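Note that this complex is displayed minus one protein chain, with the remaining chains in position.
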Amino acid sequence: MSDKVKKMQEIAREILEKGEAKVVIGWEKGTHWYLSPPAFIDKPEEVERLVWDDFCHNNLSKYLKDYVNHEGKVAIFVKGCDSRAFNRLLQDKQIERDKVILIGIPCHGLKDQDKAKELGENADIPKAKKCVECRYPNPLVYDYFIGEEKALDEVAAASEARDFSDVEAIETLSPDEKYEFWNKQYERCLRCYACRNVCPACSCRECIFDQTRVGWIGKANNASENQFFALTRAMHVAGLCIECGECERVCPMNIPIMLLNKKLIKDINLLFGPYDAGVDVDGKLPLGHFDKNDPEEFM
Amino acid sequence: MKRVGVFICHCGSNIAGAVDCEKVAENAKSFPGVAFSTDYKYMCSEPGQELIKKAIKDHKLDRIVVASCSPRMHEPTFRRCLESGGLNAYLLEMANIREHCSWVHPDDKEKATWKATELVRMAVAKVLKNEPLQRSTIPITKRALVIGGGIAGIQAALDIANAGHIVDIVEKEPSIGGKMAQIDKTFPTLDCSACILTPKMVEAANHPNINLITYSEIENVEGYVGNFDVTIRKKARSVDMTLCTGCGTCMQKCPTKVPSEFEMLMTDRRAIYTPFPQAIPNKPVIDRKNCRYFTTGKCRVCEKICPTKAVDYTQEDELVTQRYGAIVVATGFDLFDHSVYGEYGYGKYKDVITGLHFERLINASGPTMGKIKRPSDGKVPKDVVFIKCVGSRDEAKGKAYCSKTCCMYTAKHATLVREKIKDSNVYVFYMDVRTPGKGYDEFYTRTTDQFGAKYIRGRVSKIYEKGDKLIVRGEDTLLGRPVEVEADMVVLATAMVAQPDAAKLAQMVGFSYDQDNFYTEAHPKLAPVETHTAGVFLAGACQGPKDIPESVAQASAAAAKACGLLSKEEMPTEPIVSCVNEAICAGCGMCVPVCPYKALDLKVIQERAHGKTITRKVATVNSGLCQGCGACTVACRSAALNLKHFTNEQILAEVDALCL
Amino acid sequence: MSVKEAQANWEPKILVFACNWCTYAGADLAGLSRLQYPPNVRVLRVPCSGRVNPQFVIRAFQRGIDGVLVAGCHPGDCHYVTGNYFTRRRYLLMQRLLQYVGVDPERFQARWISGSEGPKFQQVVKEITEQIRAMGPNRKLRDAQ
Partner (left out) sequence: MKTVLKTKLPELFEKLANNYTVFVPAKIEGISRFAPYQNGLELALEENVLMPPKDIFFPQTEKMYKFKAKDQYLEIEDLPPEEGQQVIFGVRSCDLKSIDCLDQVFLTKGFVDAFYQDKRDRSILIGLSCVKPMENCFCSSMGVDPQKGVGADIQAYDLGDKVGFEAITEKGRELLGKIETLLVEEAASVPAVEKFVLTADIEGVPEKLKNMFDHPIWDDICRKCLNCSVCAFVCPTCHCFDIASEVRGEDGTKIRCWDTCMFDEYTRMAGGHQPRPGKKERVRNRFMHKLRYFPERYDMLLCTGCGRCVAKCPVNLDITAVIRKIKEAE
């Protein structure tokens, strides 16, 4: 057992024993060695279930919404991306800071689950796609911290430059090629809404895609309705996406959802200045304010 | 089943000339929901309206589409028609088949008819989703608040009070009067400022409809037009206003001397003081920061000496909340801090003073009893330099705008120097001389021709001290050569800037301000005294640099607007406002910053969920403030916000209908 | 000619979201001035361009519109003070996103047209209609009913 896991369990035990929180949310081993799903620990004697390994993909902050009306505090482990998710939810007033104990855990980047399954336990498994470009390996906000921060700043520095080459590759296609690409992607969308439900930027109480009575979207599953969903979802998380990549990871149909999110991130940075969601809780949202000198393309 | 009636207007030949109106009426019969459809020569005429009313009755119509001219023209007409026909006015939709169709497509009847049909189809689709809306009224509280007791505030208050309404003036200083009270004479007539101001101050103080609330500040503003709930902080005066007779004994005996702000720190006042002898109310306050008793716990001289036992050290700030129907903001201006200019000595040279210092120096009740004496050694200056545009028209260090009044008051100062000091020389450095205004240019001409002030076009590049002289170096750009003047005193015409707390007040009341923190009028030409917040009006230099006559004129204009509002018992409200579906609202607050009217806020509600009572935040729309723009509905991702009469459902129905 | 027949020999159809205070008034002025333009646009009146939800635009494409124009007051002239500044931000992103998924830029445009710009309204409508006529019917994002 690594020192970090020991420390994790130690902190969790202490929190539960002292009654500082009623539940600690972390990760545990799942069905297979390459799965580390969320774990909810209520009792000190259960802390041994907690793990920290290369597959702790799930962003736990979204679960805090389930505990809004619970009495007492909730403790959760946060990676860099999870902490940005936490900040996002805080900014959307969906959670209260003082009802949460954050245990920060620096993250070197997790491994690709599909590749792990394919290559086997002893192989050299590549980093998950979402982690390759990570710029926030260290938690931004925490009450406890596990491990050392220093080493990871180097990791952060290494990936400081943003890589939008995948977005640019699509931008260079002709309109018809672009449409064909995206139409194919969204033809197979099941509208299972896993991408939405896992997303920390999706903080609505009732999503418009669940309001079929209003008629925003039809029940039918077809490329047109699915693209309405895709574009609207992308616009709805514009300026809010923290790039945790969970949407893309959970998609059963392997739709490259982050390509849409990254396009918006790229344009927001280009048009309205540098902005990283979930970093500054008190800052203004890109679509929540304007600048009189915004670029002028409408004449 | 909804029953829509469709009425196609020929508008004489205006529409019928290009559109086959009968055909459009015929086509409309097959649209879902349409129970009756017809056409007529002039729908807006008496018989046309009768036709609609009769059809409502005969065909049991519950929604109406009129296809005619622009709704910007006749929507009110047909709304009234529906009302008198027994339908709610908002069950009307109009299809604009004149301005948007017949007039612009006069030569292709087939396509114009096709387009008209589709415009009617859109209107029918929308009207099927219209809901009856009720215009409500909001009561008007017949009381006005004037924030700021300078000349603008006093004038506005007097006008409103004379119209018969109660007015409260809130002034942060212990006395009303403002900047005008500090000024000696006024251009271009050279009347004594105090002589024309003090009667107004007295009139305001004695007016049965005016309450002066001095030494007080606005703490909070809630509500909306007709019903602003304003919390006012009455700062502790430490003097009981009801007992004090204003005899002034305390001010003579107070042992603590403090530089007087009113006299631009050129002489002292006491810790218990009125800012100036003609102050209104003429009852002192204790400056607790400097009072010996409050700083050391010992003294109490004023308490002992006061014949009416009015001094009360235990007084505390008092918060009072009052409801007002209208607010006039007249908070005035401040002066630019010229210490940013190194070339003028960073504000360190004693004899480099501002125009307002100079006003006090020439004022008979000022620190020098009206004798022009320079601050450093009290000598009468012989060579006086005036520098204009200090902070104005200087984007680099100051403000981009022209402060408007400086040309005239500098001319006035130059005249007064020449008048009072016979052998004096006056030099005025200027960029331009701008003197539009009645009698203004004539005054300026007298200053140069009759009083012999020397105007030098150019900027001063440096001032430095040499002995007891100030060397002023600059360039005469007209002659293209350097100039150097040995001056005894330099007077800077510093820019007029917004009050330091201007933005804070604007945010509190909820109207906008520009990049210089001057308040923004609703329209620069056609609504120059209104703000974007209904019921809040602007007067004086808080909106931008102004001289006295302009401030007074704007104050009267603002007062007229306020009186117009207060003369009504109640005002109708447009029911086209946003509304919140609390069941859906997540309380994320993304709608709040996009509302230009501060109509959105979050509130806490209680509800039962999973068998227990929980509280959560939801958005709430103040329908008194909401103007119905709908910006919030787009900011709301879950569509918990909707705009009445332009609902998501209605617009989607229109889009669907036109795409058929 | 019935509506169906009209669709058979295709004519472009363009949806204009026009704010009540500027662009709708501008379109009215075009009418008052008898400025002719192609009969292919349908003006949908909204209080402010800031009311136009991007979802309305996608919906129009789904239902088969050939082009969409969102038009409002010039920046600084918004009847509701700031509505169009938000419109500008939102649709700067939206335009780029639509292009990114293959919608031709001509299909979705935005313009500032004031109440005094009747000729500009005419001009813009002419331009867009011509562009879209040249491109043919829009098939993208469209639902096959």
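Going by the order they are written in, the chains are A, B and C; count residues from 1 in each one.
Note that in this section a residue touches a chain if its C-beta (ideal position, glycine included) is under 8 Å from a C-beta of that chain, and two chains touch if they have at least 3 such contacts.
Bear in mind the structure is a predicted one, so any value in this text is a computation, not a measurement.
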item: Selected from A:P44, A:P126, A:G218 or A:G283 as touching the chain missing from the view; value: A:G218
item: Residue of C:R45, C:R63 or C:R89 touching the missing chain in the full complex; value: C:R63
item: Residue in contact with the excluded chain [from B:M1, B:M369, B:A396 or B:L526]; value: B:M1
item: Contact footprint on chain B, counting only the chain that is left out; value: 1, 30-32, 121, 583, 609-610, 656-657, 660
item: Touching residues on chain A - with respect to the absent chain; value: 30-32, 35, 37-40, 58, 62-63, 66, 117, 184-185, 188, 190, 192-194, 196-198, 206, 210, 212, 218-222, 246, 249-250, 252-254
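Rule of thumb we're sticking to: only the chains that are shown with their structure count from here on.
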item: Separation of chain A from chain B, taking each centre as the mean of its C-alpha atoms, in whole Å; value: 45
item: Multi-partner residues of chain C (each touching 2 or more other chains); value: 54, 59, 82, 86, 90
item: Junction residues of chain A - those touching two or more other chains; value: 208, 216, 287
item: Residue numbers on chain B that touch chain A, as the complex places them; value: 583-590, 593-594, 602, 609-610, 612, 614, 616-617, 635, 637-640, 648-649, 652
item: Partner chain B, residues of chain C touching it in the complex; value: 1, 3, 6, 11, 13, 15, 20, 24-25, 27-28, 30-32, 34-37, 39, 42-48, 50-54, 56, 59-60, 63-65, 79-83, 86, 90, 122
item: Touch list for chain B against partner chain C, complex; value: 27, 70-72, 96, 98-101, 103-108, 110-115, 117-119, 122, 512, 532, 576, 594, 596, 627-631, 633-635, 643, 646, 648, 651-652, 654-656, 658-660
